[in-house]
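Here it is, the structure in full.
Every protein chain but one is kept in place in this view of the complex.
Labels run A, B, C, D, E, F and G following the written order; every chain starts at residue 1.
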Amino acid sequence: MNKKLNSKKPVVSIIMGSDSDLPIMKSSAEILDQFGVPYEITVLSAHRTPEKAVEYAKGARDRGIQVVVAAAGGAAHLAGVVAALTTLPVIGVPIKSNLNGLDSLLSIVQMPEGIPVATVAVNGAGNAALLAIRILSLANSELQKKLEDYRLSLKNKVMSKAEKLEKEGYKAYLENLK
Amino acid sequence: MNKKLNSKKPVVSIIMGSDSDLPIMKSSAEILDQFGVPYEITVLSAHRTPEKAVEYAKGARDRGIQVVVAAAGGAAHLAGVVAALTTLPVIGVPIKSNLNGLDSLLSIVQMPEGIPVATVAVNGAGNAALLAIRILSLANSELQKKLEDYRLSLKNKVMSKAEKLEKEGYKAYLENLK
Amino acid sequence: MNKKLNSKKPVVSIIMGSDSDLPIMKSSAEILDQFGVPYEITVLSAHRTPEKAVEYAKGARDRGIQVVVAAAGGAAHLAGVVAALTTLPVIGVPIKSNLNGLDSLLSIVQMPEGIPVATVAVNGAGNAALLAIRILSLANSELQKKLEDYRLSLKNKVMSKAEKLEKEGYKAYLENLK
Amino acid sequence: MNKKLNSKKPVVSIIMGSDSDLPIMKSSAEILDQFGVPYEITVLSAHRTPEKAVEYAKGARDRGIQVVVAAAGGAAHLAGVVAALTTLPVIGVPIKSNLNGLDSLLSIVQMPEGIPVATVAVNGAGNAALLAIRILSLANSELQKKLEDYRLSLKNKVMSKAEKLEKEGYKAYLENLK
Amino acid sequence: MNKKLNSKKPVVSIIMGSDSDLPIMKSSAEILDQFGVPYEITVLSAHRTPEKAVEYAKGARDRGIQVVVAAAGGAAHLAGVVAALTTLPVIGVPIKSNLNGLDSLLSIVQMPEGIPVATVAVNGAGNAALLAIRILSLANSELQKKLEDYRLSLKNKVMSKAEKLEKEGYKAYLENLK
Amino acid sequence: MNKKLNSKKPVVSIIMGSDSDLPIMKSSAEILDQFGVPYEITVLSAHRTPEKAVEYAKGARDRGIQVVVAAAGGAAHLAGVVAALTTLPVIGVPIKSNLNGLDSLLSIVQMPEGIPVATVAVNGAGNAALLAIRILSLANSELQKKLEDYRLSLKNKVMSKAEKLEKEGYKAYLENLK
Amino acid sequence: MNKKLNSKKPVVSIIMGSDSDLPIMKSSAEILDQFGVPYEITVLSAHRTPEKAVEYAKGARDRGIQVVVAAAGGAAHLAGVVAALTTLPVIGVPIKSNLNGLDSLLSIVQMPEGIPVATVAVNGAGNAALLAIRILSLANSELQKKLEDYRLSLKNKVMSKAEKLEKEGYKAYLENLK
Partner (left out) sequence: MNKKLNSKKPVVSIIMGSDSDLPIMKSSAEILDQFGVPYEITVLSAHRTPEKAVEYAKGARDRGIQVVVAAAGGAAHLAGVVAALTTLPVIGVPIKSNLNGLDSLLSIVQMPEGIPVATVAVNGAGNAALLAIRILSLANSELQKKLEDYRLSLKNKVMSKAEKLEKEGYKAYLENLK
C-alpha cells in the first residue's frame, strides 16, 4: 500500500473536447497540483480528432496513466469513446452548454451496459480530480492522508464561516461578503 | 440526374448499437425495401466494437455507401462517432430508453460545430429511411418519382380515412377500429 | 459523380422564420461561402407568410434547389411545413428561444412518420450547412475533397491547440486566451 | 345576444392529425353532443395533406365554422398551420406521444407573436370542446345557461362524492370503487 | 354579426398576479389599443387577494366582460381560479419565472377536465390579446376585417424583410440591424 | 407541552381534488390512524367546487383543524388556494398525472412569496401525514414519542432486512421476495 | 393556546449548506425578525460537516428548536439528512443552481416514505419562514394574529397597486416603475 508518485510521470490525464472547456477544467489541474499528483492536460476531440482519441485511449494504460478525466459539452462523447478503448477508470465531466448542461450530462452518464463512465456534476471539474485522487489513494497512503486533511480543511472552512456568521449576525456577514 | 441503383450493391447502411434496436429499426429496412433501395443492415457499437466502428466508418464511402443510418439509445454515440470518420451524410435515430428517449435524442442531436448528424424523431426509423431516400433522389429521378407517389399515398390514406370518418360518424368509426 | 456547381445558381436554400434568427443563421451562409456552394437566403414564415411558404416549398426542386435549411424558434413549424411539400431533403435548425430551445428542438425533430426533417443541434447553423454539403458531395467529388480538407483543418486546429496547451501549461494558455 | 344554433350546420370543426387520435378526441365530440352544438369531425394532416389543410383553413370561416379544435401529437403543427390561415379562434389539443406529450404541448403552445393558438392540457379533448362552447356562449344565452348547469353538475358530482366519502369512510369508499 | 364596440365599456379584462408582470403584459394592452378594443387592466392575485379574485370572476360576465386574459408566473393559479368561477373564455399567459417558465406553463395549461384555460406561449402577452380579438371577431365584422389587415401587415413585414435580405445580402443586412 | 388529542375531533384535514386520488391518499389516512390522530377526509376541488373550497379554507382553523393535507394532480391549485385563505400550515401532495407528476409538483411547490405550501414528494401521501404529525408533536409529547418509535421501527425493518440479506445472500433473498 | 416566545431563545433554526446561500436565505431571517420570532442562523453542510450535522440534528429538539429551515443547492441533501435525525418538522429550501434549481428541488422534495421534508419553491426563503411561523402559530395566538395582519398587508399592497394601475393607466404606471 505505498506506491510513491514520481513527480515527473503523469498518472492522471485530463482531456477536454475543446479549449473553451479550459476555464472550467483548470479546477481539475489546480486540485491535482494541490495534492501533488502529476498529470497531463490536453485537448482531444472524439469528433474532430477521432484517430488521435483512439490512439490516446489505447495507449494510456501503457504510458502509466491510471485515471482519465474527460470533459465535453453538448453531445459529449469523449468520455464514452475513451472508456470503450481502455480498461482504466474514466471520469466524465459534463460541461455546461446550450441546453443548460442536461445534454452533456445525459450524453456522458447514460452509458450502455459494459462500458462505465464515472460521471460527476455539470462543470464538476474539481470533484473529478478529487475522485481521481480517491482512486489513486487506494495504493498510496500519503494521498489518503492528504484526502483526510482536505476533508478536515473543508470542514474547518465551513466551521469558521459558521462561527463568523453566528457571531456577527447575517447582516454584518453579508456586508463583509461584498 | 439519373444514377441507376444496382439492386445488389447497398447504398444505404443501417447500423444499430444493439440487436435490441432491431424491432424499431426494421421500419428503416421495410421502407428501403418498398422503395427498392439496396441496403446493408448490421449491429455495430461505438462502445463494444469501437475498432470495427472506426474501420466501418472510414471504409463506407469507398464501399459505395451513400447514406448511413445509425441508431442507438441512452448515451447514443454511434451516429456521432461514425460522422466524425466519414464525409457521408449520417442520419441518427434516437432509440427510446430508460429516460424516455430524451437522453438518446440529446446525445445524437447536440453535436458540436464541425460534425453534423441528421437527427430524426425518437424511434423514427421509418423517417430515417425516407430521409435517406430524399438524399438519394437528388441523383435518381426514379426515386424522386417514388417519393412523390409515396406522398400521394400518405395523402390518400388520410383522405380516405377522413371520408370514412365523415361518413360513418366517430362512433361507428371507433367501433370499427377495434 | 461529377456534377459541377454553377457559381450563380443556388443549390442550397436557407430560410428562417424571422430576421432575428439571422445572427445565428449567418454561420450557415459563411460555411457555404467557404465551400463555394451557391445558396439563396431569405425570411419565410410558416405562420406569417404561409402561402409564400407553400409556394416556395413546392417550387424549390424545380428551381434547382437541392437542400433546404430551415431555421425557426419556439413552436418551430417551418421545416416540417416545407418538408411536407417537397421531396428534397430538409434540414431543420432549432433556434434558441424562451424555453432554452427545447421547444424549438422538439417541434422540429419529432416529425410524424412519413415526413422527415434532418434536425441539427440548437443554434447549429454551421452544422446545417455542413450537412447540406455532405449531401451535395455525393454527386460532387470536389466538395467531397473540400470536406476532407475541412475535417483535416478541424483536426489541425485541435492538434495545434493541444500542442500549445501541452507546451505552455494551462496557466499560460488561459492567460493568452483572455 | 341570441344567435340560435341551427342543428344541422356545424359551428365547431374538430380536426385531428391522425385517426389514432380519435379515441382521445371523441371526448370533444361527446361534449359538443351533450351541449347540442353542431360540429364536423375529420382527419386532416399538416404534413400528409398540407394542401387540404390550407384549403380547409381558408374556407372554414366562410363555411360557418366559428371555432376550430385541432389535435396532433409529436411535432404537432396542425393547430398552428390552421391558425395561420384563418382569423377564427383555434384551439390546440396536444396528444400524448413518444416523449410523454411534452413535445406535442410545446409544439402547439409556443407559437410566435402574431398567430395565437389556444392550447389546452395534454389529451384535454373534453376541455377543448368546453372552451369552444364558452366562446360560442358569448353570442348564445342558451349555451351560457347550459355551461352554468354543467358547472353545477360538476360541483354536484364532487359534492355527492364528498358526502359519500365522509359518510362511508375511505375504506368502504375504496372498496366500492373497485 | 355586427356587435359594435362601445369605446368606453371594456370587453376584455387583463389581470395579472403581480405588477412585476406588467412589462410583459403591456403587449396585451398595446394590441388591444391598436385594434380599438376597450379593456380594463389590473392586478389581482389568486393567493394574495383571493376574495377579490372570486368576486371579480363571478361578476365579470355581468359587467360586460367577454374575454379574460390572466397572467401569472410560478405556481400560476390565477387563470384556473378565475375560469372556475365564470363561464367566459379565459386566456392564460404563463410568465417566465425561476424555472424558465415551465412551471408557469404547466400550472396554467394542465387544467383538469371541466374547466378549460386557453393557454398561450410563455410571455405570450401579445398573442393573448390577438386570441381575445379572434373570439370577439365572431360577432364583430369590423374586428374580423382588422384581423385580416393585421395578418396582411405581418406578411408584408416579413416580405419586405425578405426582399431587403435578398437584395442586400446577409452581411449588409446584419450590419444594418445593429 | 401536552395538548391531548380528543379522539373524536379532527385536527388534520385531508382533502383531495378528485376521488380518483383516494387510492394514493389512503396512505395519509392509514398513517394518521396508526398514530391515533383524528382526521377528516373529503373531496374538494379548487376548480369544480370553488366556493366550497373557499368556505372550507376559511373555516378550517375555527373548526379545530390544525394541519391541512391537500392533494391534486395536473394544474394542481387546491393546496395553494386553501393556503391563501387560512393561516394554518398546508401540506401539498402532488398526484402523479399525465406528465409524470412534474406538472403537479411544480403547480404546488412554486408558490409565490407570501403564501407557502409545504410540498412533499409526488404521490407522497404517507409522508404528508408524517409531516402533519411532526407539526402536531410540537404540542403533544405522546405524538413525539410515537414518532420516535416509528423511526425506530423504520430502522428495525431496514436492519432486519439487512441482516436477512447478509445471511441468506442476494440470490436466496430475491427468491423469497417473489 | 398561548405559548409565549422568549425573545432570546431561538425556536427556528435556519441552516444552509454554504454561505453562498446567504443572499437568498437572509429573506428567512428578515421575515422571522419582522414577526418577532427568535431564530438561530448558521452554515452546516451534510457533506462537508457531516458529524456536526448529525449532532446538530439530534440535539435540535432538546435545545428548544421547533422548526428547522434547511437550504441547499445541487444534490441538496441537508434537509433530508437532518429530517432523518429529528422528529421536528424540517422545511427544505432548494437553492437555484447549475441546472436551474430542478436538481435542488428534486433532491429535497422526493424523499422516501418515512422521512418527510416540507419543501418550498426554488429560492423560496421567505415562504420557508412563513411556513415555520404558520406552524408556530398553532400554539401562539399572537403569531396567528400577526399572520392575519401579514395576509392583510399582502392584500392591501396588491389592492393599492391595482388601484394605482387602474387610475394611472399602464403606461404611466410602467413609467413610474423605472
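Going forward, a contact is a pair of C-beta atoms (placed from the backbone, for glycine too) under 8 Å apart; a residue touches a chain by one contact, two chains touch by 3 or more.
Keep in mind the model is a prediction, meaning the values are calculated, not measured.
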Practice item. Tell me the shown chains the invisible chain touches, ordered by label. Key: A, B, F, G
Exercise for review: Using the definition of touch stated at the top, determine which of B:5, B:99 or B:174 touches the missing chain.
Suggested key: B:99
**Study point:** Option touching the unshown chain, where G:115, G:138 or G:165 are the choices
**Key:** G:115
Practice item. Identify the residue among G:98, G:127 or G:144 that touches the chain left out of the display. Key: G:98
Point to revise | Touch list for chain G against the chain that is not drawn | key: 17-18, 45-48, 50-51, 54, 73-75, 77, 80-81, 83-85, 97-99, 102-103, 106-112, 114-115, 117
Practice item. Over the whole complex, note the residues of chain A touching the chain we left out. Key: 3, 61, 66, 87-91, 105, 109-122, 124, 126-128, 130-131, 134-135, 137-139, 144, 147-148, 150-151, 154
**Study point:** Residues belonging to chain F that touch the chain removed from view
**Key:** 96, 100-102, 121-123, 151, 154-155, 157-159, 161-162, 165-166, 170-171, 173-174, 177
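By definition in this document, only the chains that are shown with their structure count from here on.
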Revision key, fill the gap. Taking each chain's centre as the mean of its CA atoms, chain A sits from chain E at a distance in Å of 49
Review point. Which chain A residues sit where two or more other chains touch them?
Key: 18, 45, 48, 74-75, 98-100, 102
